[in-house]
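What you see is the complex with one protein chain gone and the rest in place.
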């Protein structure tokens, strides 16, 4: 972890400027009838989960270029996640991926307490074969034609729930790569029937206070068809399984040009919006840093979420899910957590009463202008002030670099060679 | 209509070649264990509806270039449709569009009988303003913020049902252009609530033996959001309204790269596949001639339909829906009807028992090869023989051109000048 | 035009807040080492042309819903454009479309002087048939198989140059809809040879100080192939024709997911970037208001343009090109002109020296953060102050609405009924 004095020294240097910017913004918002302190309070209370696998350098099927200090195991990963939370105060929990992170619950709990984190949704893995695995997932998992393979996948998911229950998790996220690469390879209908049956068995094992999140994705690793290919199929799953089953929306898992914020609105309207994987994309499931490509789209998603806050019991889970191929993963996750907060803050600034009126009057120009006024506002002082007041860093990246954390862990953790991707 | 002797003379010239090709194909299929006569019988029994508006030259927002002999009204259109059926024997019914085709039921029935046609689904129009209309659809129809506008749209749809009931139709197809062009222009949730409420009123007026078909479309004429934007929303509509409500799939109304045959499979699996608008597309809702761009995709849709034929009560409606900008519409519709039959015939040839086995064994290569063997077969002799035996033309386009029909109607119907599209 | 007192009264009410915001921003930018006055000066000097056709309500192939006071002719259009310039001080010139705007040069010049405007690029039209036209463009214009049709299109383009020369224009923009709707309809190679030959004849008639801008577009109105379908073909045209030929980039004319800013960079690098049509899009050539869908993409384009400002002779032409279907066109054009200025101002704020350093060091995170710092800054006070100081309106839309201009022209200009689009 990073020592408090490094944070304090950096903050001390930045504080005067921040206070000036914050004061100016406060006056500006006051002229717009908005109380900056109220916005700041809501931002401060907001958190997004970090995925344990996100702190390792990602890769593509062509190559992976690790950096220094790659985490060796979940305990290293939790330390890295602890740093992110320490500096941003925006990422209070971690989402585990099993079997990568499978360790005794007591050890996980101890380490989490040590680094000041809790556990978010559990993630199962039936898209890879593990060394000791009886049945291969090459041709599918929950929807495999072979009953024993499906059973193995069901049991793995139940094991994830069991571990999760011991570490305070309350949700299981299922993403499968099941699908096909050729027309005719799979019978769409029977394949989905098998999926529903197997997922139903997992659902049956779910504790009462848990949520089952299923995640759709248009393609990859299957390249002709994917069993849970879009929100329509995802909705059917959630409807078939029951009230504890909801849909998870990953921002990068959609067809080109799709209006994602509208999917968010539909799932919310019918009580099936369960959570998010935040990231950004330009082409496919690029898993780029959240808000790095189209920040307005992220804002439009949060516009829906802020509107939905009034719904009773509305509490979708929020997680980052990115592949960090060319940056230090800790830096990317810190900046991305900030971007999520930024979109939230901007959405909070929208004058919803005025917006409603323009919508009712079909005054498209004033409606869109009103919405965009929230996005256009530079809320950075609010985010930074929230961090400062919570003991985090005004400038997390600068503090992180100054701290020498990466070099310190690189001295402990062995160097990893540049392994090839899936093609070799 | 075209005189029988023109057809007979043309057929006489083509018959020897056709019989040779048919015999050779019959022997080939026999070697594959397939009875050509059985396939021919099913093709002969298959029909696809023609849209009344399809016999006029289409256009874009930039321009429309009419041809000679443009139909003046529904009675001209029915004559053109009669020619298509006369030559192809594949298009026994016509789908009307109201108010364009609104005429006394008795007159419609008389003309239809005269030209040998029946009436398929009714189509309402709430995406254009009519001269005598009280409320404008500029900002929506069934989902408009104004209750009176929604009511007007509901009543128009009910009027379509009323007329349809008098001419033997059994379905109403609703497509609305409602949506928005700017983020914030419309509240997604409230807009869809209004849609559901209004559509529910139309549904309530539906006779017991009717089907309500709702049609989704990704975009156009609305360019930021569309109320019924995809099959997920369409499914929600059909679920909310009731058992008589089903989804209509237009092949050109999807996001880029979407696996349409899988959507067909999903809707079928959950009892909500109501019908099709056949056409083809390369970019957006291009409304190109069916099978002209990606004939294998059309085959894959029919592969699902042939598999579903075993489902009790499975009988989705089939209609062509194309915009003929650079061809004689009659020719395009004849060729397109043949392409739909072709895909059906090819799908009938698939060895489903072998395919099932390969799917069960995850033998992807043999499964896709088995499927493609149906597509690869040149079934033209089957289609032509079915036409010949039913009194149609072996070569519909050649007979049509030889008949001089277009010149004849051009002499009667006044020339139409090249009107601009929506941009001027 | 709008009386000065209406502007002054509105500005007077807004001025105190604006000055406070401007001062705060100035202080903030000063802390970042940026002189706000210098930025403001460059913004004030920036102008974007308005298309004459943009002040009329647009439409789609499905429908067009005109508003009150639709301009009847180019003189009405110039008045509307004059209002836009009067209030925004960002649109000093108008781009004409021939034959829609063909009028005696003296009359055009007189009206332009009256309303305080000059003339930007001329636009020819060979995608529609005019009543008196000898040869139809149904199957193409500059690339038509028929030599006489090509000749007609060439002569029309030369006539546009002739008129343009009399009204101070210095460029001709050619966009053709030529292409095909079916595989095989056209021979790609011969079609492009014909295009190059015909375009070469137009080029030969170009005055020495003119630029010929050719515009690519992926599809529409042709839906299988388009002759000038992308920047690759556009580049070949500019290379073949000569030094005065350059490429025009319309932001909505690209394939899904394409990196447009990179195309801008490539054309600039090879001296062939001639100009822009600004708008925004979510699906196809949606012609939505500039910056309304993806404002960051617009910023990234301007990031390239600001970098290129150092190139000797770099002066691409800038024009808005939008279809206003649900807003008052004057309002949309005012807001869009402001959005273009906004992107320019944001791009000017980027710390290019720091950015260069991070790029050289492959510090992706700091590079993108540095770039985004420009985008994130709310430059509205700079834009508004530039307008105020130039005699425009602090809030153009509010002043326009208060002025009653639309109602005034609606009293003079006859109401237009809601004509259908290209489909009927």
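Going in written order, the chains are labelled A, B and C, and every chain counts its residues from 1.
Going forward, a contact is a pair of C-beta atoms (placed from the backbone, for glycine too) under 8 Å apart; a residue touches a chain by one contact, two chains touch by 3 or more.
Source: prediction; values computed, not measured.
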{"item": "Sole residue of A:22, A:119, A:139 or A:344 that reaches the chain not shown, by the stated touch rule", "value": "A:139"}
{"item": "Residue, one of C:2, C:94, C:371 or C:394, that touches the chain absent here", "value": "C:371"}
{"item": "Residue among C:186, C:212, C:248 or C:397 that touches the chain left out of view", "value": "C:186"}
{"item": "Residue among A:37, A:106 or A:326 touching the omitted chain", "value": "A:326"}
{"item": "Touching residues on chain C - with respect to the absent chain", "value": "138-139, 145, 180-190, 192-193, 218-219, 224-225, 229-233, 235-236, 254-259, 261-263, 265-266, 268-270, 296, 300, 303-304, 307, 355-356, 358-362, 364-365, 367-368, 370-372"}
{"item": "Residues of chain B (touch criterion as defined above) contacting the omitted chain", "value": "17, 20-21, 24, 27-28, 31, 256-257, 259, 282-283, 289, 292-297, 326-328, 331-332, 335, 362, 364-366, 368-369, 372, 375-378, 380, 397"}
{"item": "Residue ranges of chain A at the interface with the undisplayed chain", "value": "53, 56, 58-65, 100, 127-129, 131, 136-139, 177, 180-183, 185, 218-221, 223-224, 256, 281-284, 286-289, 292-293, 323, 325-327, 417-424"}
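In this section, only the chains that are shown with their structure count from here on.
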{"item": "Whole-Å separation of chain centres (CA-atom averages), chain B against chain C", "value": "39"}
{"item": "Chain C, residues touching no fewer than two other chains", "value": "256, 282-283, 289, 292-293, 326-327"}
